[in-house]
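One structure is given below, encoded as structure tokens.
Missing here: one protein chain of the complex. Every other protein chain is in place.
Naming follows writing order (A and B), and every chain is counted from residue 1.
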Amino acid sequence: MSDSSANDSRVLRKFLRHKPAVVASVVIAVYGVVAFVLLVVGVITLPDTLKRVGAELQPGLSSERLPEKRLLDCEWLIDRIASLSERRNPEKALAAFSDMGVRRIADVELDELLNRIDLAWESYDELADIEDVTAAAAGTLDDPDVPPPAEVRSMLTELEKRTDALLEPMTKAEKSTRWFELLLGTDRQGRSIFYRAVYSVRVAILIGLVTALLSVTIGTLAGLAAGYFGGWVDNVVTWFYSTFASIPNIVLLILLAFMFDGGHIDGPINKVTGGLLDRLIGGRLDETLIPVYIAFTATFWIGPCRVVRGETMKIKELEYIQAATVMGFGRARILLRHVLPNVTYLMLINFSLLFIGAIKSEVILSFLGLGVKKGPSWGIMISQSKSEVINSFFWQIGTATTFMFFLVLAFNVLSDALQDVLDPKHV
Amino acid sequence: MSTSPATSTAAEVALSVRNLTTSFRTDRGIVTAVEKASFDLHRGEALGLVGESGCGKSVTSKSIMRLLPEHITRYGKDSEVMLGPDNLMGYSGRQMRDIRGNRIAMIFQEPMTALNPVFTVGWQLDEALKYHTKLGRSERKRRVIELLDMVEIPSPEKRYSEFPHQLSGGMRQRVVIAMALACEPEILIADEPTTALDVTIQAQILKLMNDLRERTGTAILLITHDLGVVAQTCDRVVVMYAGQVVEQAPVRELFHNPSHPYTRALLRSIPRSGKKERGKRLATIDGIVPSLTNMPPACRFADRCDCREDRCTAEPPHLVQLNEDRSVRCHFPVHSD
Partner (left out) sequence: MWSYLIRRLAYNIPVYFSILLLVMLALRVRDPVFGRLGKNATQEDITALRAELGLDRPFVYQYGDQVRQVVTFTFDEKSWDYDGQTVGEVLRRCIGPSLAITIPALILTSLLSISVSLVSAWFRGRTLDKSLVFVSVLGMSISFLVYIIFGQYFGAYRLNEYLGKDLFAIYYEPSASNATLGEFVTQVWPKYYLLPVMISVIVAMGYDTRFYRAVMVEESSRDYITTATAKGASHGKIMFVHMLKNALIPIITRVVITIPFLITGSFLLERYFGIPGMGNQLLMAVESGDFPIVQSFTAVFAAIYILSNLLTDVLYALVDPRVRLS
């Protein structure tokens, strides 16, 4: 323990030999970079994740959509534009449509546009006559009146081309943006699943980082103080963690969510502080992640506190610490120079474990409507996909789960490796 | 020194270890802890196995009983552990079980952890009898109490139903010995049976083992750090260094004229002055034991040897028979006469 630098490099070497752990670290770093870019540079912004980018429940990876669905999508678009063009002031209505974000209406005279709409409808009508377009395109429909499958398919393509002509042609940049937007499909409201999932990396890393840091810091400080000073300090800390640990996590989280819900601190406590508390934070927390941070930290600090306290009590009894005490080193100095370095490994392991805890708890809280309130998160995405799954649409749940899976898996592997390397005695 | 008859080559061989090689699969690849160890254990004798910490004594003894964790342990192809006409290396798990605790028994270093904390002393002793004898329940109980009495545990009836944590270290070690002796084994392997105990208890335990050997004719393989104990208890000695047997000799000859430079260094390191120091562990020899992953290619002792010559780092020495009951692994053994 005293030759800690030699020890450190040995530990580092052991860690680097652990290949899965190295891969896991790289994975975590990638997520971290994505989160950093999103936070600081802001490639994908909150509005990007909220706007409609196309038809609802579009599957991703440009996988073949059902002909029936393609037909419906065209119908929706033609119908929208047609009805706009029938307004009293069609130019204005059409211009407003373009503001919806995705693509503008083709920049042509109104007559020409109406002409194109007619063409599109014509194409549509032919196909709409067919009872089951999907079956017809696959050639499984037994009806002599229906054109052969190849022709049905080319009719569909033609319809899509004509529909497309209603809109302004896309530039190269627009095309590639579009490709990304539709990469993993769209949700029930036609929002880009890919954008939402990527944006959620930011939320996950923020929640994980903040709560794990806060919990580990608070837990370690409390644990160090309790273990080292003993006496009433120990009693107070033990009392706090026994108490917090005896309320099931979820109940505590719900309780805290109840406290912050609506955001106004108007109970007796507010009177005690002369209304200051409410003026400071009342009503401001709801939109932020702060209630989530507080709720998680309130339950997560117990773990690190408990182990650090135990370890500190053991270290305190070691000879060289005793010697340092006898030699009259200040207590603070002994704590910081001798005890703290010997519990850092516990802090690391706990950090990793709590990061996982935070990401997973976010999903649960968001499902219960108590977690992230603004914008997407993996929890929100998974909760929303509930109704999509019933319709056998798996793109949203699949994407959110996959994004979360690799991050959590990486942290799981990392935690294991850290435990192996730093705390071999651990079960 | 021992009172048993001096060993002769005519003495019946109880256990014969030939070319025992034991390797482990580890994070750093395969490491070989014991290489081509060969020695015989004669009926009724006490054979000492000595060497510095980490030289492979425990691995050797556990290999004999095949007690090492199977999923990481590999034995050499030509390794043989002959018990009578049979090679234990070829035994199935089931055959091995019949041997363990019955024909070969073992005493471990740590009496504090060798007993299962959640079963009573009586239950654990009874277990050995249950596996290897046809005695009924009450007969077994009588026998267990007899055994406890034999290893000089006071009020054995009361101890029968106590748990290990209620016993002192010395008493626990006696229980472990009683357990080993339960089925009157032909061979008793004692891996540092006294290191964890204080000096007076040590002496009592050694005496107990010696008495038993004389009474039952059990052959003992005594593994120890303590050359004093060897001198007191053993008939012959095997010296190990870095996983190899480097010298084998009757105890008196070994002490009077050691052949291998390592043995000499070992003997020199015994503090001779006060008798009080006897129970102490070996004082260290200069230099460090080579690590398993980085063995010198020729003589493994070369780095620390004061008789080293060029040949020592060029070609590995083989175990050479000096006379009928002495052998040594050295290019330049010291000749006494």
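We adopt the following convention: contacts are C-beta pairs under 8 Å (C-beta built on N, C-alpha and C of every residue); 3 or more make two chains touch, one makes a residue touch a chain.
Just so it is clear, the model here is predicted, and its values are computed rather than measured.
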### Which of B:R28, B:R137 or B:H165 contacts the chain that the document leaves out
B:H165
### Message
One chain isn't shown here. Among A:I193, A:L256, A:I315 or A:L418, which residue touches it?
### Response
A:L256
### Query
Given the contact definition stated above, which residue among B:D98, B:E146, B:D198 or B:E315 touches the chain not shown here?
B:D98
### Given A:K14, A:K360 or A:K373, the one touching the chain that is not displayed
A:K360
## Note on the structure
The missing chain sits against chain B at residues 62, 65, 67, 69, 71-72, 93-94, 97-102, 105-106, 108, 110, 113-119, 127-128, 131-132, 163, 165-166, 176, 179-180
### Query
What is the set of chain A residues that contact the non-displayed chain in the whole complex?
239, 242-244, 246-251, 254-259, 261-262, 264-269, 360, 363-364, 367-369, 378-379, 382-383, 385-386, 389-390, 397, 401, 404-406, 408-409, 412-413, 416, 427
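Quick note on the criterion: only the chains that are shown with their structure count from here on.
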### Centre-to-centre distance between chain B and chain A (centres being mean Cα positions), rounded to whole Å
61
